[in-house]
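Notes follow the structure.
What you see is the complex with one protein chain gone and the rest in place.
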Amino acid sequence: MTIPLTLNPDRLFPSDSATREISRTLYQKISNMPILSPHGHTDPKWFAENQPFPDPSSLFIIPDHYVLRMLYSSGLKLEELGVSRIDGSTIETDKRKIWRLFAENFYLFRGTPSGMWLNHAFHEVFNINERLNATNADKIYDQISTCLERPEFYPRALYEKFNIEVLATTESPLDDLRYHKKIKNDQWKGRVITSYRPDPVVDPNFPNFLENLIELGKITNKDTKSWNEYLEALFVRRRYFIENGGCTSTDHGHPTAFTANLSKSDAETLFSRVSTGIASIEDAELFRGQMLTEMARMSLEDGLTMQIHPGAFRNYNPTIFKIFGQDKGCDIPKQTDYVYALKPLLDRFGNENKLTIILFTLDETSYSRELAPLAGHFPALRLGPSWWFHDSPEGMLRYRKQVTETAGFYNTIGFIDDTRALPSIPARHDVSRRIDCGYLGRLVAEHRLDMDEALEIANDLAYRLTKKAFNL
Amino acid sequence: MTIPLTLNPDRLFPSDSATREISRTLYQKISNMPILSPHGHTDPKWFAENQPFPDPSSLFIIPDHYVLRMLYSSGLKLEELGVSRIDGSTIETDKRKIWRLFAENFYLFRGTPSGMWLNHAFHEVFNINERLNATNADKIYDQISTCLERPEFYPRALYEKFNIEVLATTESPLDDLRYHKKIKNDQWKGRVITSYRPDPVVDPNFPNFLENLIELGKITNKDTKSWNEYLEALFVRRRYFIENGGCTSTDHGHPTAFTANLSKSDAETLFSRVSTGIASIEDAELFRGQMLTEMARMSLEDGLTMQIHPGAFRNYNPTIFKIFGQDKGCDIPKQTDYVYALKPLLDRFGNENKLTIILFTLDETSYSRELAPLAGHFPALRLGPSWWFHDSPEGMLRYRKQVTETAGFYNTIGFIDDTRALPSIPARHDVSRRIDCGYLGRLVAEHRLDMDEALEIANDLAYRLTKKAFNL
Partner (left out) sequence: MTIPLTLNPDRLFPSDSATREISRTLYQKISNMPILSPHGHTDPKWFAENQPFPDPSSLFIIPDHYVLRMLYSSGLKLEELGVSRIDGSTIETDKRKIWRLFAENFYLFRGTPSGMWLNHAFHEVFNINERLNATNADKIYDQISTCLERPEFYPRALYEKFNIEVLATTESPLDDLRYHKKIKNDQWKGRVITSYRPDPVVDPNFPNFLENLIELGKITNKDTKSWNEYLEALFVRRRYFIENGGCTSTDHGHPTAFTANLSKSDAETLFSRVSTGIASIEDAELFRGQMLTEMARMSLEDGLTMQIHPGAFRNYNPTIFKIFGQDKGCDIPKQTDYVYALKPLLDRFGNENKLTIILFTLDETSYSRELAPLAGHFPALRLGPSWWFHDSPEGMLRYRKQVTETAGFYNTIGFIDDTRALPSIPARHDVSRRIDCGYLGRLVAEHRLDMDEALEIANDLAYRLTKKAFNL
């Protein structure tokens, strides 16, 4: 049976007719604003080389850990889904077969944001008008495949079609930014910038940390065994990222929000252990904490906005990690403290109003208890939007309801999509804009805001606050 | 003044008329489905002997810890409510006086699920058409008493009237299942099965644990001082429960979700302390944790679904415990970690898709932060419904809103009532079905699901997912 796939123009607005009408009015004013995507994980090579995407499964299934985790939880094997094994053993390589498996199990995504993003991309990007299921799997596979070959589905064309104004990728300080340079040299009008993610050279537990230090020394011509020169090397690379990648922000994916503010000599001593590979677990945590403070100090100098994304227990499933490696959907959030963790950094830099530090969380209990009160006080702090597992309609609503009353709208920064799935970018921003308009619509309907205020806020959340927070 | 007691056919559906209409349509399709109750605490003796319930107070008040705790919190004494003291001192034995006290204070239950369940049972089971209060207490007492004497109010008749397809009780491995055997031998068509709850023989802090070990040895003819034979004895009893009680699941009420995965020799050494009564507090916790992993291993062999119900601080009030004993409404939830606690078990068995482990919580903060991400990844995990204090309209809504977007619907297992109050069973399932239809109705009204999907999910949540999760 063919079931039509439609995107109702009122989707995600509250059902109550008075509220819905207000929400719709607000949304109409902002739905066509350009997309600012200052934090994400798309591949700059796509835009540099502008080659077609290979096939539907490689685009939608194999690299998307949201999709993989749900399918895996239902009992499917990652091998059946075409995920490469580290040992090179046989996996499914027939992309059409992988797609069929996905189509059969597409009902698993009911009620999830992944389901909504996928349907949005199918319909809006690939003009598919039937809901995917076992029966029409091949037909839809063909339809997407045919599209992918056409130039208007190449990465740069999609960027333009999506009305993206700026798109940030995320790179290690060791990256040479060759793709960003090429994009710039090509004089293509798209603005693809980088974000500076120093985890590989500031987290002693990062794979190949010591080799990374050596590499950092080489490319900066610094002695990265010396605390001073190590810091200089990091700063030099920030400058390089700004000049060659249009970088406006840094990103820090630490396991916790822990920060430290050591004396220079204590930091030096700690670094001597860290840089020689004899750091204990506690040393590693202390060092990461110290480096957040050092990064804040550098941000005060060079103006890069700082993003802190703590709280994930990475690679929680050792079996999957051993067989398939990182980023296969086995990261699990954990309880996250901000009050005690951030204090050393805030004691030193929290009162700086030239500094912007954006906080994210995977632990929703911190919204109203810790994050909103902190951001509602410290000039240096802003709150990132609901993140990762909470980048979803209900997650966004909880965020607004728990954050706004204490931190207001103006200590938040609008939406970031954080995605590696290019076709989902418009879907994600659209969900965010609709949920925000629904939330504002309710405030207006309950006479908690005037309509002119709501309109201004809708604009701020969709565009202006992001532009400001990231200096775009 | 007489105030009518009615059950509005639209109760618990969202008030917005568009959403309500959809919810009502969904509900109509599933409201008459048979009840699956694979986890509860009714007494199998009721169904084996099929004797009338003695009186309204003994049915509705004295054994119901939800009712007792609320009345006690308002200043009433448990003695006045007919709860037996351990020392045998005088308590109120006039059941009618107890009922009057309850009726006078019935307003305390406004807005609580207990109030809703009681009204549902009064109206639907006993045909009472006035709201209970001090004035009509005697009249209603008489009406219920008269009913209870009639055969259509005997336990088996109620089971049939309630359209129950399967009802599980909960027994210790030491139980001989005589009532289950009698029910089976009577060839009554009701399906009353047992659930295997090994706490008395796997929790070193359980009352009479050492005696229980000896008893376990006796009934299985195993040396329960030997680690190997102890495990065999537990497995033998699982087999006995499957064969004689139709058992399809185990249940584990540990204080925490802590698990362990010790080497055989470490486990043996630990067991030698535990089985000789010299276990420390840490030993006891470690042993409980190891036993969850052993139970998972056995489940892989015999197919029993595993239920983990952690997080209660049992018998928190020492005064009540000393005077009245266990289960008098003095259990208090506490903060519960799953991420670190379950890791040893999940490292070993989390990737098994032949295993079903159902997780419950009393700590709602774990829904979106820990439980949904875990169940949305591990093939062996499913999420139980909102439990105990959260088995309530708002509790259920929070559960769906916080769980669905990350774990989907298909990593949840439908509803279980967990009750010892037989007349409340239809009420509880009805609340769950209504809340789920209200939630689905909202998703449809907001164009987040199509109607055909919502209908299928409503069926899944009311029946199919439970049947599958418990192998019924």
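Read from first to last, the chains carry the letters A and B; within each, the first residue is number 1.
Here, a contact is a pair of C-beta atoms (placed from the backbone, for glycine too) under 8 Å apart; a residue touches a chain by one contact, two chains touch by 3 or more.
None of these values were measured; they are calculated from a predicted model.
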Hidden partner chain, touching residue among B:Ala121, B:Ile320 or B:Ile357: B:Ile320
Absent-chain contact - pick from B:Asn208, B:Gln335 or B:Asn471: B:Gln335
Contact partner of the left-out chain, one of B:Leu216, B:Leu362, B:Ala421 or B:Leu472: B:Leu362
Hidden partner chain, touching residue among B:Pro113, B:Gly253 or B:Pro423: B:Pro113
Contacts of chain A with the absent chain, listed as residue ranges: 14, 16, 18-19, 337, 339-340, 343, 346-347, 350-351, 353, 365, 368-370, 372-379, 381, 401-402, 404-411, 442-443, 445-450, 452-453, 456-457
Chain B, residues in touch with the chain not shown (by the definition above): 3, 7-8, 10-17, 69-70, 72-75, 107-113, 116, 131, 313, 316-320, 329-335, 362-365, 389-390, 392-395, 398
